[in-house]
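Quick one: the structure is below, and I'll ask about it shortly.
One protein chain is absent from this view; the other protein chains keep their places.
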Amino acid sequence: MLITCPYCGPRDLSEYTYQGDANRVRPDPASTDQAAWNDYVYDRINTAGEHREFWQHSGGCRAHLLVTRNTLTHAISFVGFAREHGEPKHLERRKGGKA
Amino acid sequence: MSPRRSSAGGRVDRTRTIRFTFDGRSFTGHAGDTLASALLANGMTLFGRSFKYHRPRGVMTAGIDEPNALVTLLKGDIREPNIPVTEIEIYDGLNAVSQNRSPSLAFDVGAINQYAGKLISAGFYYKTFMGPVIGPLKGTRFWMFCERFIRRAAGLGHAGTTADTARYERMNAFCDVLVVGGGPAGLMAAKAAASDGARVIVADLEAAFGGTAKWSGDVIDGKPASEWAAELADELAGMENVRLLPRTTVWGYYDGNTLAALERVSDHKANPESGEPRHRHWTIRAKTVVLATGGFERPLIFPGNDIPGVMLAGAVERFAGEYGVLPGERIALFTNNDSAYAAAANLKRAGAMVVAIIDVRPEISAAARELASKAGAEVRLGQAVVAAEGGKALTGVKVRNFEAATGMISGDPASLAVDCLAVSGGWSPAVHLASQAGGKPEWDEALQAFLPPKPTQKWIGAGAFTGAATTASAIADGQRAGLKAAGILAQGKEKLPSVSEPALDPSPAPVLEVRAHGKAFVDFQHDVTADDVRLAHQEGFISVEHLKRYTTLGMATDQGKTSNVPGLAIMADARGLSIPQVGTTRFRPPFSAVSLGSVAGERVGHIRPDRLTPMHDWHVEQGARMYAAGLWYRPMIYGAPGETVEQAYVREAKAVRESVGIVDVSTLGKIAVQGPDAAEFLDRVYTNLFSTLPVGKARYGLMLREDGLAMDDGTTWRLGENDFLMTTTTANAGKVMQHLEYFLDVVWPELKVHVTSVSDQWAGAAVAGPKSRDVLAACVTGTKVDNETLPFMGIVHGEIDGVPVMICRLSFSGEMAFEVYCGAGYGLQVWEALIEAGKPFNIVPYGLEALGTLRIEKGHVTGAEIDGRTTARDLHLGWLLSKKKPFIGSAMMDREGFVAPTRLQLVGLVSLDGRPLTGGAHIVENGSAEQLGQSIGHITATCYSPALGKYIGLALVRDGKSRHGKRAVISDPLRDRFGPVEIVNHIFFDPDGSRMHG
Partner (left out) sequence: MAEYSAFALLRNALHGNREWKPAWRKPDPKPSYDVIIIGGGGHGLSTAYYLAKEHGITNVAVLERGWLGQGNIGRNTTMIRSNYLLPENSHFYEHSVKLWENLSHDLNYNVMFSQRGVLNLAHTPAQLDDFARRGNSMRHCGIDAELMTPDEIKRFIPALDISVGGRFPVVGGLIQKRAGTARHDAVAWGFARGADRRGVDIIENCEVTGFLRDGDRIVGVTTTRGEIRAKKTAVAVAGNTGAVMKLAGIDRLPIETHVLQAFVSEGLKPFMDSVVTFGAGHLYVTQSDKGGMVFGGDIDGYNTYAQRGNLPIVEEVMAEMVALFPGLSRVRLLRSWGGLMDMSMDGTPIITTGPLPGMYLNCGWCYGGFKATPASGWCFAYTIAQDRPHKFNAAMTLDRFKRGFIVDEKGQGATPRLH
């Protein structure tokens, strides 16, 4: 499998570390909603098909990437920086909005 | 009557003689021979014994699909088992032995198995060997008794135990077009693709490029096809943008057009060049792949079809055409298709006597008829071989009338005296790589074959791989594929070579089996017969996967290359379905077998890197016994002559408590956490507050995972307002780094923080003991180290021996202690300066054992206690859980199960019988070797405590805190250690910390 890192170009699977499901939403840090935390920490969407997920280019620039990959074929349809394409909620917060 | 070398013809060099040994006998062959052709040329017909029935077997194919003729190659004590003779290029001194026979290939006692044929039919072992339900052989005993004999009989060659001394290389390659297969289609594809400068790699598993052109007898551009192919290969070899890889098997088609290939660099050489590897493992990443892998011929299934002398027609043709070897004096052909007729004509041209062509079809094409007459062969249409006869060599065949549509046999048998029967059941494209790439092969009724699936990755098929039956169509196909692969627009006027070849009918008759009395083999190596397939059907194992698994069809070393389609055909017939309704199995890597060492590549013998601290050599010179901690090597003890491990660490630990010691802490994880939001970030990462930490001070911190369990601990130093140096445990350095990066990239991208791993940039030494300040005072310049300048958890910058250092006063040992960090390149210089300065105080270097002893006495935790299952409170670190802020894990740490009273808690243990405690022992309330108690916990660390004069340990014990002062029993049945212990507080020594503060 090759993943095209936006910094480093197409690189082999062996340079990356899988960092899991990118569909999870981390509750507000101060939230005490146990169900929401449990869902975030333990539950996974585990899609058979297009799957949004994080990969770290650990053997390269070490950036976390948001990758959309088909779990049935391993075809990759999108790669971007997690910082820019991660959780919408986080991005909003980054822009100064309230999350 | 036997095989022999013809006087002329073929591509072997008759002027060059090569000497080799087979089963201890010396033979000669010629340059260009395989072991198969050379042994045939010497009149050999018996090459091996089959797996189950030990039937005598000859060579059946001329390539990697060979199921029968496997040998073990010997290089001294190094053994290479199960290699088909058809794959081995001979060289002077080659030493091969036959397999799966005892005492000899000609006389094998295992052959008695065939007389039990009906008893040991497919799956027989599932129905017996269960043994008695009661008595001494109950349970698994009877089976295990029987299994011993079964195991002895199983397997083919012997593996050795001697390490392989050969070198293996790994290579990464990138190209625009990878052409797999160097036959006419592949060569044309390569030429077309390379014509506009694309980077092209062409791999072929054989020594010479050309594929079927090497022996087909076709004429291309007025030249013999073999010459045409050789010239084209030379032309490609001369192109800068083309790389030819002969003897290279592309065996795996992985994701992202990543292909794995094995190049046999020097297997064919008596003496490899200096530095030349045996094999090269290629990982090739290709923009586009051209699959021109050709096809495999199928056998026909009839009684006796495994007798030595029965071979595939294409193989017989190839032995004659390429190697100048006639596999028989009197050859007959038996076929369901036209390709055997071309073989017959070529055999005749090579000097063979072709007695007859037996064809199941009632009619044949005019072109086939013409070839038959060229071959001088009698044509027997509408007939079939109903029996092959002979023992260790074919003596003749029986032929009867055969109705292709119904399989009916009739009429009186005719006997033909032949010593070679060349059979052809049609051709199966080698779709393996395409199947690996994803996609399901599709059945083609006209060609009676599975054709490649629609591509799911970027590949284009060409030649016989796509079902193309003629050389002309393969060539045109190859050119088209090459242009397309390189993205060159076809003009429609590209020049194609002219091919002169017979116009044969590509469609075989849908007949693969002749049902007559006797054992008819489908999978030759595993001795799966047509009756076994029918038995599987009768017992309900009717899906193709059940068939394969129940009978082991297709599971032998050739992976069903010859047996797959005939097996399916028999099952389809039994079920009354068509072949595609029964289905095909998915092909998986490797396409053909690859040796383990080749894929391991250069990592043989040293599978992980060593990590060494800057002071490593010093430790070794001082006699340190080194200990592997993850990838690191760390001193365990600096043993003096005659000292035991315990004596050494006790001496070292005592020195720390009484005077001063020094330990290398360079392996600790070190992470620079920098930026305007660094303090905020650390507040979120650690359970305790770091934003309140003044510049120039350090603080002990604990971090949890998201699930609320303890993850790692360490001190973090505030070097500047926005500049922190975090330390982690040695084992978790990488994990913590990744944890921080994840949160910064994914969860809190709004934080302006940068983290950098600086573990390898800093060397560290901890100087510990009552005299530690004196040692520093003696060597540190540029700063004072007194209590005011450098209080507990204070940080100063100075120099030692002119080297800038950073010193933090913190303690793991419980003594007054300092960690001294300097640039890694100066680590040894600073270390030696500290040792020199410590001499007046008898400074002692100490290792991990003493470090462990000191920390156990102080009840500090490490990875043995922070084991991924413990909470902060379990470890008495609840005081670090800030209530002023949320932090990673804070929301999950109070779940019911994490605060349950039954949890294991950290305690101290004191041995009450004066004997050492053992790591990994369990703790019970009551119990003995005779009567094991109920485990209430386990020991995580043990030592002899010089401070207490006792054997002590740390343990995680259920509801441990409430047991302080109570007695329990250490229970270690594995090492037979039982005895009384007292459960105590986990801090054994100086609980108020006066020594390190003092």
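A and B label the chains in the order they appear, each numbered from 1.
Note that in this section contacts are C-beta pairs under 8 Å (C-beta built on N, C-alpha and C of every residue); 3 or more make two chains touch, one makes a residue touch a chain.
Small disclaimer: the values here were computed from a predicted structure and weren't measured.
Taking the complete complex into account, B:V599 is the one of B:A111, B:A173, B:L381 or B:V599 that touches the chain left out. The residue from B:D527, B:E706 or B:E819 that touches the chain not shown here is B:E706.
By the touch rule set out above, chain B reaches the unshown chain at residues 51, 73, 78-82, 118-119, 121, 124-130, 133, 138-140, 143-144, 147, 150-152, 154-164, 166, 252, 254-255, 258, 260, 281, 283, 436, 438, 531, 535, 538-541, 543, 545-546, 549-550, 552, 555-557, 559, 588-590, 593-597, 599-601, 603-608, 610, 627-629, 705-709, 864, 867-869, 892, 895-900, 918-922, 924, 932-935, 938-939, 971-975.
Although one chain is not displayed, chain A still touches it through residues 1, 12-14, 17-18, 20-21, 34-35, 38-39, 41-48, 51, 53, 55, 69, 71-74.
As a convention for this text, only the chains that are shown with their structure count from here on.
Chain A and chain B have centres, each the mean of its CA atoms, that are 29 Å apart.
Within the complex formed with chain B, the chain A residues making contact are 1-2, 10, 12-13, 17, 19, 22, 26-27, 29-32, 34, 37-38, 40-42, 54, 56, 58, 62-64, 73-74, 76, 81-83, 86-87, 90-91, 93-94. Taken together, the chain B residues at the contact with chain A in this complex read 254-258, 283, 285, 438, 456, 684, 706-707, 738, 741-742, 745-750, 886-887, 890-892, 895.
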